[in-house]
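In this view, the complex is presented without one of its protein chains, the others remaining in place.
Naming follows writing order (A, B and C), and every chain is counted from residue 1.
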Amino acid sequence: MDFSAVVQDNINSLLYFVPELILTGLILLLVVADLLLKEKHSPWMSIIALAGAVVVMFSVVGQYELGTRSIFNNMLVVDPFSLYFKLLFLASAIMVVFLSIGSIELAGRPVGEYFTLLMTLTLGMFLMASATNMLTIFVSIELVSIMSFVLATYLKTRRRSSEAGLKYAIYGAFSSGLMLYGISLLYGLTGTLNIYEIGEVLAGRDSHGLALVVSVIFIIAGFGYKIASVPFHFWSPDVYEGAPTPITAFLSVGPKAAGFAMLIRFFNVALATGGGGGSESWSATAGVDWPQLLAVISAATMTLGNLVALSQTNIKRLLAYSSIAHAGYALMGVVLLSEQGIHATMFYLVIYYMMNLGAFLVVIICQDIVGSERIEDYRGLAFRAPIPALAMGVFLFSLTGLPPTAGFIGKFYLFAGVIKAGTSFYWLAIVGLLNSVVALYYYARILKAMFFEKAGEEATSTLPVSPYYVTLLAVFAVPIIILGLYWAPLADLAHHSVGFLRAL
Amino acid sequence: MSVGLNHYLFLAAVLFVLGLYAVITKKNAVTVLMGIELILNAANINFVAFSRYTDTDMDGQVFAIFVIVTAAAAAAVALAIVLNLYERLKSINLDEADSLSG
Amino acid sequence: MQDIMFYMFAALTIASAGVMVFSRSVIYSAVGLLFTFFGVAGIYVLLAADFVAVAQVMIYVGGILVLLLFGVMLSQRVTGVNMRTETLQTVPAAIVAVGVLFILFRVISKTEWLVKAKTTFEPTTAKLGTLLMTDYLIPFEIVSVLLLGALIGAAFIARKG
Partner (left out) sequence: MITSAILILLLPLVAFIIQIFVGKRLPRKGDWVSTGAMFAALALSVGIFIDAVAQYEPNNVLATATWDWINFGPVHVTFGFLIDNLTAFMLVVVTLVSSLVHLYSIGYMHGDPRYNRYFAYLSLFSFSMLGLVLVDNLFGIYIFWELVGLSSYLLIGFWFEKDSAANASKKAFITNRVGDVGMFAGIMILFSITGTFSFNEVFAAVADGHVGGTLLTVAGILLFFGAIGKSAQFPLHVWLPDAMEGPTPVSALIHAATMVAAGVYMVGRTFVLYTPDALLFIAYIGTITAFIAATIAIVQMDIKRVLAYSTISQLGYMMVGLGTGGYTAGLFHLTTHAFFKALLFLGSGSVIHAVHTQEMDEMGGLRKKMPITFWTFLIATLSISGVFPLSGFWSKDAILASALGFGMTHPAHMPIFVVLLLSAGVTAFYMFRIVFLTFTGEPRDKKKYDHAHESPLTMTIPLVVLAVLSVGTIWWGWVEHMLVKPELASYGSHVASAVEHAAEEHGVAHSAHTIAMFSSVVVATLGILLSAVVYFWRKISADAWAEKLKPIHTFLWNKYYFDELYAATIIRVTLFKSRLFAAFDLKIIDGIVNGTGRLTAAFSRLQGSIDLRGVDGAVNFVARFVGYLGSQLRGLQTGNIQAYIMMALFAVVLLFVFQQF
């Protein structure tokens, strides 16, 4: 491609880049507004952030008409797959703004930087979902990571938050170092950074042996750190516990989903052939059994997450482990490298978004009204604050995967996918099933504390819950029930969005 | 034997492992960050060497530049975080930052 | 000639990296890192990447290292704690490190890289500049947002209150 053609392509691509441009504009607007507004805690910041996010959302929806296209000289791609994830990121960002507004932890902290960083992080996730070049993949991961470090440290005067930030930063920098080294090896092997070309090169050769395995394992370290899968999960419980709760909620949903988007795209484009155009499955290239490797990671992730969650006493930490376990479940769909599996994972991530954010919302409310994160302080909550307790019941049921909640349907799709893939993955399905029994145990423990145990002597009064929170709870809980009964629209959307650009 | 691609790769590998070792063993947070810089440098040597020795245009060099820039950004934030922790703990030893565990 | 230069720079890089890693004094470590960076810059020159070499010196030596030293000073001088860094879990770390090194050496020596030596040496700066403005326009823009975000974040965390 000659010079002028490249420039022309860049110019043409702008049309496909509108949501990101608006988002960038929003970030700059927030920076300027923060400088202009005298008040440090002006509600205007959150209003601007929300309004901006909604505008971006509309423009993302509009992009569905544009079809699939590779932009900016194959650095990024716009396809239904990325749009689906972008909508999910926006939905998480918007809900986290709502969560943050009420959070007692964040009260009195400067809002300007907070929303600026939040929106920058969202931009990073957008890029992660559509990156198709190892360079954009790396840079967008860095963008998300660095913003996450700062947000995790946001309560900088508290020791736990500072410590969480430090651990996150060191672990994150280390992971991107590993990943970078992996990328450099892959670059040397294939001579290109573009994942489509990588796929072609790998498909054209039969043996790659060691170097490919090592480089991909290092790259998995980078993705695995983003989605917090075993054995790259170690940072997440500590960070989730120490970070401000709205940020914990966000980290456990947004960047995790972005990591999944990237993982799915990378594996299916670069390391597998076939598929596309609605055909059933892809097969791994290069004589390396990637599916089995991913399956082992998936099984280890859900098992470790669930087992360690059993003995937790802090609810944020418990949810951290539970979110590790859920990453393991969601990985079940990725393992197959098939359209059906990806569909299941995408579907599950949205449901996970609702139930997990919902659970964290209850944690935020309880920090406010009970003033504790310990499960034992949740005793008797059903009588003191029935609405949050009831909502928590819905979220936990859904997380467990019991009908008629959306969580059941999500798990159902995952299991259906794995089982349909044939006998070689039955073991994974069995591990998943056993895990869901273990999970029930610790979720039931919270429920038991809330519904079946009495609060201590000193705590018997009814606790007031503001209408604002009640509305938010309903926003999460009602769809979970509705989707548990009628999930066709969401499943259709996910199904429609599976098709991503397979080759240039 | 004249110096070829493999020599550079071996050099990078040694640097990489030294970096890993520093990251794992050093108590001082700043030295740990230094170790991470070693890892990044190792990767960069790979990129530039591949860019030179294989038929790959200049992508590797571009990548190296991006790595250097993002490393600067990451280091700035990480240091800010380290100093912030220092204000809380009066220490930047990582083994003392273990109140979150289990 | 090139070969001798390589071995010199490689020796400098590894030796100073060794000092960085094994020294108990933070200051020594920093100095070791400084020379490592210089050594790597030399390697870049040998690899015909003049611009990257310059960027290495400017950003790493001028920026990052100063930043790190600054961090050391700021956090240690105040309390008068001696600037030593203890080590922990050295034995398992050594085992893992040797394991990784072994794997990497095997990988490097077993793999058939697509070697096609370019013997010409031409200045890269202009070419890189063009690339950043054309093919790599979007990563370039992303990095600018990243720097803005990092700036805001670092400033927020570093400032009092």
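The rule we apply is simple: contacts are C-beta pairs under 8 Å (C-beta built on N, C-alpha and C of every residue); 3 or more make two chains touch, one makes a residue touch a chain.
These figures come from a predicted structure and were not determined experimentally.
One chain is not depicted; across the entire complex it touches A, B, C. Only one of A:S82, A:T192 or A:Q340 touches the absent chain when the whole complex is considered: A:Q340.
Touching the missing chain, out of A:Y16, A:F72, A:F85 or A:W235, is residue A:W235. Screening A:V214, A:A272 or A:L319 for touch with the missing chain picks out A:V214. Considering the full assembly, A:F174 is the residue among A:F72, A:Y154, A:F174 or A:Y469 that touches the omitted chain. Where subunit C meets the missing chain, the touching residues are 88-89, 92-93, 96, 99-100, 103. On the side of subunit B, touch with the chain left out of the figure occurs at residues 20, 23-26, 32, 94-95, 97-102.
Subunit A meets the missing chain through residues 166-167, 170-171, 174-175, 178, 210, 213-214, 217-218, 220-221, 230-232, 234-235, 237-238, 288-289, 293, 296-297, 304, 306-312, 340, 343, 397, 402-404, 408, 413, 415-417, 419-420, 429-430, 433-434, 436-438, 440-441, 444, 448, 451-454, 486-488, 491-492, 495.
Assume only the chains that are shown with their structure count from here on.
Because contacts link each chain to all the remaining chains, their graph is best described as complete.
Top-ranked chain pair, ordered by C-beta pairs in contact, is B-C.
Separation between the centroids of subunit A and subunit C, computed from CA atoms only, is 31 Å. Between subunit B and subunit C the centroid-to-centroid distance comes to 6 Å (mean Cα coordinates, whole Å). Contact of a single residue of subunit B with at least two other chains is seen at positions 9, 16, 19, 33, 44, 49-50, 54-55, 62, 66, 70, 73-74, 77, 81-82, 84. Residues of subunit A in contact with at least two other chains: 135, 139, 142, 146, 149-150, 153, 156, 165, 185, 188, 191. Contacts from subunit B toward subunit A in the complex involve residues 9, 12, 16, 19, 23, 29, 32-33, 36, 39-40, 42-44, 46-47, 49-50, 54-56, 59-60, 62-63, 66-67, 70, 73-74, 77-78, 81-82, 84-85, 87-89, 94, 97, 99-102.
Interface residues of subunit A facing subunit B in the complex, by the touch rule stated above, are 134-135, 138-139, 142, 145-146, 149-150, 153, 156-160, 162-167, 169-170, 173-174, 176-178, 180-181, 183-185, 187-188, 191-193, 237-239, 241-242, 312, 317.
Taken together, the subunit B residues at the contact with subunit C in this complex read 2-11, 13-22, 24-28, 30-31, 33-35, 37-38, 41, 44-45, 48-55, 58, 61-62, 64-66, 68-77, 79-84, 86, 90-93, 95.
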